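In this view, the complex is presented without one of its protein chains, the others remaining in place.
Entry: chain A
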Amino acid sequence: MADEKENIGEKKYKYSIIIPTFNERLNIAIIVYLIFKHLRDVDFEIIVVDDGSPDGTQDIVKQLQQLYGEDRILLRARAKKLGLGTAYIHGLKYATGDFVVIMDADLSHHPKYLPSFIKKQLETNASIVTGTRYVKDGGVHGWNLMRKLTSRGANVLAQTLLWPGVSDLTGSFRLYKKCVLEDVISSCVSKGYVFQMEMIVRASRKGYQIEEVPITFVDRVFGTSKLGGSEIVEYLKGLVYLLLTT
């Protein structure tokens, strides 16, 4: 085994996958299964940051730990819902990998793209690899025309104002070098999806190399959550904030 590694001349990297959860009892089990299925020869750990889910998500994670090992699945829970940004910071404290992947727990991000993220990073030595839904090999399923229109309009506006250098600003399926994530996250203050935008824009301004990988996004919760006027106002406020402070 040691000879093989020397011949290939590759260094083995470890990947920490941080998944914030809230009431994702079934989805977290499926995601863990899929990650193990698609990352067979990769050294990784999954860090589940649960915000005190009342539906028993943490019990399911403990069962998964019995099945896959407590060194592969880390449960680092918090007492109550405290927000996405702080969930990443919390998870980062326990991450022992060279790279950190962040993804959603609702199965909109499919673990089958993890190998392509890893491959892209190894090929280009990028500091950040971000998944983009808006290119030819990517895509979204589950959005109606109005939702697509607001998404496209928001994207054009953000591209014109911010020149971010990435095609999908609000996406949250990303691979970071651990030191880069620590650096960027410490300077971000927004909440929600504006937080995701702030992270990638700040990283771009700091000069970090960012590569993109096409991903598909299956939105199964869209019907239940509407994109109302207040969300649009939040987005515009976020854009102006980013315009003035980055």
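Everything below uses one rule, namely that a contact is a pair of C-beta atoms (placed from the backbone, for glycine too) under 8 Å apart; a residue touches a chain by one contact, two chains touch by 3 or more; residues count from 1.
The rule is simple: contacts and distances are computed from a predicted model.
Considering only "ATP synthase subunit delta', mitochondrial", "Cytochrome c oxidase subunit 6B1", "Dolichol-phosphate mannosyltransferase subunit 3" or "Very-long-chain enoyl-CoA reductase", the record for the omitted chain gives "Dolichol-phosphate mannosyltransferase subunit 3", by its UniProt protein name. Within the complete assembly, A:L64 is the residue of A:L64, A:V101, A:A126 or A:M197 that touches the hidden chain.
Only one of A:K12, A:K119, A:H141 or A:K237 touches the chain withheld from this view, namely A:H141. Among A:A29, A:V42 or A:A77, only A:A29 touches the chain that is left out of the view.
Of the residues in chain A, those that touch the hidden partner chain are 25-26, 29-30, 33-34, 55-56, 59-60, 63-64, 66-67, 107, 110, 133-142, 145, 148-149, 152-153, 155-157, 160-163, 205, 207, 216-218, 242-246.
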